[in-house]
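The complex is shown incomplete by one protein chain, all other protein chains being positioned as in the whole.
This part shows subunit A:
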Amino acid sequence: MDTEPKFFETNPTAGVVGKPLNRVDGRDKVMGRAKYAAEYNNLPGLAHAVIKTSDVAKGRITGFDTTAAMKQPGVLAILTYQNIPKLAKTPNDADGKKAIGAPMGYLPLTDDQIHYAGQPVAVVVADTLERAQYAAALLKVQVAADKPIASYEDPKAQLFDPEKIQDGKADGHVKRGDAQAAFAAAPVQLTHKYTHAINHHSPMEPGATTAHWEAPDRLTIYESTQGVTRTQKSVSTMLGLSAEQVRVVTKYLGGGFGCKGSAWPHTILTVQAAKAVGRPVKLALTRPQMFTGMGHREDQTQTLRLGATKDGKLTALIHEKTSTTSPWDNYAESNSKIINMLYECPTFEASYQLARANVMTSTFTRAPGEAPGSFAIESSMDDLAYQLGIDPIEIRLRNYAEKDPTNGHPWSSKSLKQCYARGAELFGWSKRNPKNGATRDGRLLVGWGMATASYPVHNSQGTARARLYADGHAVVQSGATDLGTGTYTVMTQVACDALGLPMDKVRFELGDTKLPTAPNSGGSVAAGTVSSSVYMAVQDLWQKLIKVAVLDKKSPLYRAKIADVEAKAGRLQLKSDPKKGEGFADLMKRADMSDVEGNGQGRYGSGYEDAQAAANADQSKKDEAAHHSMHSFGAHFCEVKVDPDLGTVRVTRWVSVHGAGRILNAKTARSQIIGGSIFGIGAALMEGTVRDQHFSRYTNASLADYHIPVNADIPEMTVEFIDEHDPHINAMGVKGIGEISMVGVSAAVANAVFHATGKRVRELPLTPEKILGAKAV
């Protein structure tokens, strides 16, 4: 893509890009004006829907008693599998699932079967929320219950080899060299089991849909989704409509973390309910329904075997993962990917085992695979360091991968050594007592731990439109979403620098399928893909103006060759003689142009470096189709204080340093890294959804019982970025930071606990009873 302009070249010194500017949507958010999916109240005749869910995890619906519920005032409809409007396509067969892009191979209310606790069995619609809720409570559902399977640990569960995982996007078997032989021959052998509790994304805004049929064949939905385009595709396919007949709007999104990356059942159920009652319908999941309505990170055990030489050089890594999946899908996070690429190691082997249980399908959860995978490898690396008496950073440097071990490709950029060095400096790592259990603060045990982080640059692409007005303001658009990551703000910054305009002259619009198509905000692709799209859209607009200038007798650029003209800070000028040129306003005024519009396509990852290779690559090979391996890298440093009597752990200091390409906004980026680290601290210390092994029901499906970190759990945190110029990944040189922020976090905490106590706990979360119950090494 050498012919395409790059931000590095057109804007060698960035203007507002990278600056720690306040969010452009900040005012709307602090004033309560930002409208989320369930807040479009002014639709004509808006009705309220609630979902009635199943208490049992397996069984068959034998009947409904709607008498009492239907007698309630204001009740408009009680929809069940027997009377809900039919769909053109469901995900209940493999073709349907693929066409819809559904996260789950089963749609509730399509038959009488119950497969998991919390499965929707009816939708109740009424004129007010209270009436819908009360009627749903009065609705009686008769069920013939069966005995469910709760997890892969259930004695009745049958383990199987899925061959492919993540809906076929990742291989279930990976082999590099002869890892078994290398492990057998290794002078140092570590074999450890790591378990990870079920985690729920728990965004503060529950999943919500407001569906409005504006005509029998035209639908608008206001949706809490990380991708309006994916939702549009899912819903239109299920309805048998063409994509443009369904408009999806997501102006604000109250967090997602992966659970809003797909269209879950409640979305289409709301659409069907609106059809049934002939009125716009609003539905928001309750908090308990959030635990059975939008996926989760699956319960899983990893066994990692690590072989090394006596000076700490890795010779073999063998990884096995066993996890729970739903009755229909072979979903597992691809933990092995990060274990395969993080360190130089000549041999590697990975395999997966799944067991079907009566649960809904698990789904991508922030750093899917990388988060739990890094817990295993980074805990084992810490063990190796301890066993050999080598500093934890030094052991990582001895195994530093100068090129991608999985395929031998050079890295597009990698600043991991700088991350270690700067992190260690900020943290004061050199003062660490290498002995476990030897540092105290009064009666509390103090531990320092660290871990490496990495996240890939996934292949992705998107589009944007930029309209520049002759009076010097601009509107830039892309159908992206802003989960709180700062999309509104950073895209405005990119557009400003590309256009040479100040922040208050540019408005960036997103979150609507009427805008140019953008990918899901997920997999850390949004910042790089959308910023590149915006940048390219502005370049397109300049090209249009340059064509006008060179034909304009009154322009200083008259008869110049198009290729000799450049746009810099809103001025069109000769590359060879920048004094010769003019601003866009004068040119547009003479040409009687009120505005000019540009369209751009941004490519991100392998598709940027080699579009054809990426397009032709097999689904599971797209990210490595080009000539470079593309990853962010970083390091987390953690101090904990452990109460030796109570086993409680508090994180008391935190340092994260990352090399993630160009950082678009230092303020929002810092917030994202802090946020991801806190997400990881939650997984490390407190988060775990408990499934009752007899009934396969969650016992703690609420925010009082499923603990996420609160303010008092979190100390002041330090974040820095290593300045990286990566010309291979996209026009902006942006890698994305949404997920790397949490990779390695749980290991950094566990390693700090190990240092504090001498106790190695390999079961997340590290709750007090596990720490008290463990033996010091």
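Heads up, the rule we're going with is that contacts are C-beta pairs under 8 Å (C-beta built on N, C-alpha and C of every residue); 3 or more make two chains touch, one makes a residue touch a chain; residues count from 1.
Definition applied: contacts and distances are computed from a predicted model.
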Notebook entry, point to check: Can you tell which of "Peptide/nickel transport system permease protein", "(2Fe-2S)-binding protein", "HTH luxR-type domain-containing protein" or "2-oxoglutarate ferredoxin oxidoreductase subunit beta" UniProt lists for the chain that's not drawn?
Noted result: "(2Fe-2S)-binding protein"
Item checked: Contact residue for the chain not shown (choose from A:18, A:327, A:581 or A:709) -> A:709
Note to self: Tell me which of A:91, A:675 or A:765 is the one touching the absent chain.
What the structure shows: A:675
Next item on the list: Pick out which of A:286, A:406 or A:543 touches the chain that's been left out of the picture.
Entry: A:286
Notebook entry, point to check: Of the listed residues A:26, A:187 or A:773, which contacts the missing chain in the full complex?
Noted result: A:26
Check: Where does subunit A touch the missing chain, residue by residue?
Finding: 22-23, 25-36, 38-39, 41-42, 48, 128-130, 134, 201-206, 252-255, 257, 284, 286-287, 483-486, 667-668, 670-672, 674-679, 702-704, 708-717
